[in-house]
Every structure is written in structure tokens, then in C-alpha cells.
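Input: a single structure, listed below in C-alpha cells.
Only a single protein chain was left out; the remaining protein chains are all shown in position.
Moving on to chain A:
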Amino acid sequence: MTTTIGLEIHVQLATQTKMFCGCSTAFGDEPNTHVCPVCLGLPGALPTLNAQAVRLATRIATALGCTVHEVSEFSRKNYFYPDLPKSYQITQFDRPIATGGSLPIVTERGARSVRLTRAHIEEDAGKSMHAADITLGGETLVDFNRCGMPLIEIVTEPDMQSGDEAYEFLRNLRRLVRWLGVSSGDMEKGAMRCDVNVSVSPDPAKRGTKVEIKNLNSFRSVKRAIDYEEQRQAQCLTDCTPIMTETRHFDEVQGTTTSMRSKEASNDYRYFPEPDLPLLQLDPTELESVRTQMPELPWEVQSRFERDLGLSPYDAALLTEERSTAEFFQQTIALYDNPKKVASYMGTEVARLLNERGKTLTETQLTPVALAGLLTMVEDNAISNTASKDVLPLLVDTGTTPMEAVRSLGLEQVSDTSALEGFAREVIAENTTQVDQFRNGKEAVLAFLVGQLMKKSKGKANPKLAGDTLRRLLK
């Protein structure tokens, strides 16, 4: 059995205002508070294109290696639904802003590239809330705050073969859109939505019947829905029951898909060019500057970290999940040139503190200068590794310098020879048995004596210097 999977992903572009009007894109406000004659489709109102949405779309399409077209066209997609106030959605049909392109993924089958069919920009519809969601006796309410939100729809070729691959694709796409500041990629807030096409065929050379799955609210749902659908279609093939070309609905609770409507009864959307908007013409020099100003992409940074800095794939992935993290890391190693040490410290100590605080790196006071300073102090034996773990929370929460923090916590290591000699003489005087053993050649006893010295210094003694001092005095 061969499974073939294609995805259609809607990504909400991170603009301040909607696609065709000046209303705010803020999420979670009172229903119908971000509306105007344009996004409500009131008679006489006309759309005007949000230039920032176009810039963001151009950015993501360029990063995906698409051919970005200098001229593209808006179309009207006509259908009746209460959450669609104009009775048509402004989208792109015949001439999308971008075609082609690909996104790399790493799966069990190794590193691969998923080809893209196209990417086009469009407006979102409102949000219907049916009787099931609200206790209003069969009423449907509509919130138009979401109506007119700017979206880019990215359509893949049927290049994936498992739920894991689809999951990996989405994960990497989300990393990219966040990396570029194109979208929050937040599926819970509807900033990224995905429809899936799955077909299972007994013959790898032939494509099976295409089934579309909707209502996928998380990456995990996408994977679960595909896994279920793969199994269901395989069972149909085994049982010789026909697989229908249809749209199926994913049930989060049951983990199953159920038939929504057959394709035969699907709408004829009567697309035609949107007369209210001129052709979308992109300035070639602006397109060129998008290309030349494109930052290094997350997977490029990730492989550079592995290749040039010798990081583990795990560390490299972790450090490139967010662009700000990768930048923080790079700024830190510019000041403290031990990439593995920094990576491991960020992956363990820093990550733990962020987790506890429920914050991202940029939301804290920690700076690359501070982290590099802290690690340098450990390396120079100015403080112990253990002590550094007490210093870090201060750097994260208050933004103080490592020196300040160490001083305020009284954690400076004692490296002053005379102070150490004082402690050493006391230890030698109080532990005559062990001193004799050492003098008779039992090297291992030194560790015990150093431990005693550390105790006397309340842990502040530099352990290496403490050992050296004892050794010198015992000669």
C-alpha cells in the first residue's frame, strides 16, 4: 500500500490591519468590534490592498523558493454562507502571486524536499458559531472580527507519504514563518490552518482516490487524521468497498474521520477576476531586495551549526527553533568561543529557567554578553560551575551583570593565596592521620583534605588552587 499526501495550509500574515481595510487584526476581542463597511461587505464599500500583507507574502514565497510573479490577479470566489458577507471571497485563482518552490524536511526516509504547487493571497471569512457551541436554541451567530484577515494559502504537491512527514512539514513551515516574522504560526489562534488530501493505493505507480480532511486544529490532529485515514482506506481496499472522492471531517475526540460531503455535490465557485482591484504589480527592484535581504533560513543555520560548530543534531535543532535563539547563541559564542559549551548550557540550564518562567528567551533580561561573561567566569575559576547555577536566575530575571550577581550572592571563589594557606594550615593541623597517609604516598587522600578545605571556606575556595596549596605545604 502506498499513501500519498498533499497539504493546503492557510497562514495568517502578521499585519496590523486586515487584508482590504483598516480594521485591527487583534485576536480574542469582543465579537464584531473590529469591523467596518469594507470587511462587513456593506453596499458601496470597496477593498483596498494591504501593502504589508503583500510584502509578507512575497517574503515567505521567496524563502520557499517559489517563482514570485511580478503580475498577479485577484479573483472572486462566489458562494453563499452567513460568515461570508460579500457572498464572495477575494482570493487569487488563475494568476497567483507565486508558483513552485519547495520546503525541506527530515524524516525516517532521510532529508527530502516537498515540492509546492502554488501560494496565493486571500482574505479570511468570519467565524460562525453554531448552536453546538452556544446555548441559543439553534441560532447561529457570526463574528466578523476574523473576516478579512490576510492569509497566504500554500498548496503542496502530493509529495508526502505518512502522517509523520506531514507533521514534519508543518513543523518546519511554522518555524520558517515565525523565523521570517511572516506569521505567529499559532494554530490555536487560527493563524495556521491545514487541510489534508490523502489517497491510498495498492499500486505504488497509481494514485488512489483523493479524500480531503478538514477541521484539523493542531499538528498532532493532522498526523492522527492521516494515520486513521490511511488505515481506513487500506481497509476499504482490502474489503473491496469503494473509496469515495469526498471531504471528511476529523473528530478530535474519537480520532476518526466522517464524511462531510461528496465532491459531486461540491460548489461551482464561478471564479472571475476581481474588478475592484487592479492587477497586483510587484516592483522588480523590491522583489530583488527581498531576495538579497533574505536572512539565512532556519534549516541552513541548523546544518551550519552541525557542520561548522560540531553541534549535535539535537542541539542544532533546538537552537534554530526560533530565530532569536539562534541569534542569541551566535552572539554568545562570538564573546565566548566554545559553541558546544554554550549550546549545552542553553539547552539545559537556560532552557530549564525559561520553562519554569513560561517565557521565551527574548522575554527575559538575559543577554548574550551576560551569558558569555558567566561562562567565562566559570572557565577562569572565578566561580564554580555549581555557583553559576545560582547566578543565572539573577541574570534572567534582573538583567544584572554576572560580576554584580556573583558579588551580591557572595559567590566569588577564594583564589587569594594567603587566605587559602590559612585554611590549608588549619586542615593540616586538624587531620594528622590523613596528612601522614598522604606523606606516605597515598595520593587519593588529597581529595579528602581538599574537601575539608572547601568546607572551611564555605565552598568559595577555588578547588584547583586549594589542592595546589595543600600539596605545597605538605612537601
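The criterion applied here is as follows: a residue touches a chain if its C-beta (ideal position, glycine included) is under 8 Å from a C-beta of that chain, and two chains touch if they have at least 3 such contacts; residues count from 1.
Note that in this section contacts and distances are computed from a predicted model.
Between the names "Copper chaperone PCu(A)C", "Glutamyl-tRNA(Gln) amidotransferase subunit A", "Putative ABC transport system permease protein" or "Acyl-CoA dehydrogenase", the one given in UniProt for the chain missing from this structure view is "Glutamyl-tRNA(Gln) amidotransferase subunit A". Across A:Met1, A:Ala45 or A:Leu446, the single residue that touches the chain missing here is A:Ala45. Contact with the undisplayed chain is limited, among A:Pro278, A:Gly310 or A:Gly451, to A:Pro278. Only one residue from A:Arg59, A:Arg76 or A:Arg193 touches the chain missing from this view: A:Arg76. Across A:Asp203, A:Asp239, A:Asp268 or A:Asp283, the single residue that touches the chain missing here is A:Asp268.
Think of the hidden chain as still there; on chain A it touches residues 37, 40-49, 76, 78, 80, 82, 85-88, 142, 268, 270-272, 275-278.
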